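Can you read through this structure? Questions will come right after.
Let's look at subunit A:
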Amino acid sequence: MDYLYYPGCSSKGNGIAYEESLKAVFDALDVRMDELPDWNCCGATSYMSVDEWKAVALAARNLGLAERQADGKDGVDMIAACSACYLGLIRAQRYITDYPELGKQVTAGLEAVGISFKNRVRIRHPLDVLMNDIGTERIASRVKHKLAGMKVACYYGCQIVRPYATFDDQQSPVMMDRLMAAIGAETVNWPLKTRCCGGSLSGTVPETGLRLSFILLKEAKKRGADVVATACPLCQFNLECNQGEMRRLFGESLDLPVVYFTQLMGLAFGLPSRALGIQRLFIPLPAHLLSRVQEGGRNVRV
Partner candidate 1 sequence: MDEQFEPKLIGILCNWCSYMAADLVGTSRIRYAPNIRIIRVMCSGRIESQLILWAFRSGADGVLIGGCNPGDCHYQEGNYKALRRVTLLKQMLPQFGIEPERLRLDWICASCAEEMRKTVEGFTAQIRNLGPLRLQTPPLLKPIKIEMEVSRHVEA
Partner candidate 2 sequence: MVQQPHQRRIKYQAELDSDFGRQIAAMPGGEKVYSCIQCGACSGICPMSIYMDYSPRRIIAMIRAGMKNDALRSQTVWLCASCYACSVICPRQIKITDLMYALKQRAIQEGAYPKRFPIPVLAREFFQTVQRDGRTSEGRLIARVYLRTNPWRLLKQASLGYRLLRHGRMSMRRESIRSREELQTLLRSVG
């Protein structure tokens, strides 16, 4: 095993294509990722609203389970692909150190159910692993069809870089842009790459929540993006699946494809589109872009 993998609830529903494409890409790169046995929900934002301490305990159970997989090593790297899970797990770790009383209770609670906990898991985002462990060189060497001519607006969302900047610049992150460049795509320079998509507010107060997503898409489109690349199931859902509702609310049709960055990587790697969950997109990638990807591929010797 190279990494543990924490799927998160979304991977069984809306975010299924993220998991599919992530696994396909890691397979293609020969990086092994094992699912954390019997993982539970990370707590997300909602749980925090009700009971912070229980939210931390909930997330910490995953951390404790992960330590079991460490095989006697000093620590273990666990990939969390969903931004909310990624933050929820890291936040639990920070809370446990920052608030000793809370830390004590959680550790004791875990031990009482037979889970020893030393706070030694490194939570990693796939972008972090791809860019810092695997590296652009190895990624570029796996590219079959350069995404030449495809203009991608990289959308990082909030919780990868905020509040904890663990692997990228907090104000203007660059990892996804560099990754996209490595697979031959052109990236759009826009100031909204970490502006909030509305999160769960798109469902609960759509008139305002959806406006945030709408603003992002509109600006990306204005700047010439062919596609928006995301790194979070909720962002992807908000930006893509709600475009119909946006048209109804704001009277403007955007029709901008929104994909996971891993799906674009998979396309560049020449992986079959079904393995990447491309068919699950509501707004399909335009045929001319896909064909250009393939054409470009013929000219590239790898």
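Selection rule, in plain terms: all candidates are chains of the complex that A comes from, given by their letters.
Quick note on the criterion: a contact is a pair of C-beta atoms (placed from the backbone, for glycine too) under 8 Å apart; a residue touches a chain by one contact, two chains touch by 3 or more; residues count from 1.
On a predicted model such as this, the values are computed, not experimentally measured, just so you know.
*Asks:* Pick from 1 or 2: which one touches subunit A in this complex?
*Replies:* Every other option belongs but stays apart; subunit A touches 2.
*Asks:* Enumerate the contact residues on subunit A facing candidate 2 in the complex.
*Replies:* For this pair, the touching residues of subunit A are 9-10, 12-17, 38-41, 43-54, 56-58, 61, 95, 98-99, 102, 105-106, 108-110, 112-114, 158-159, 162-163, 170-171, 194-196, 198-201, 203-205, 208-209, 212, 241-242, 244-245, 279-282.
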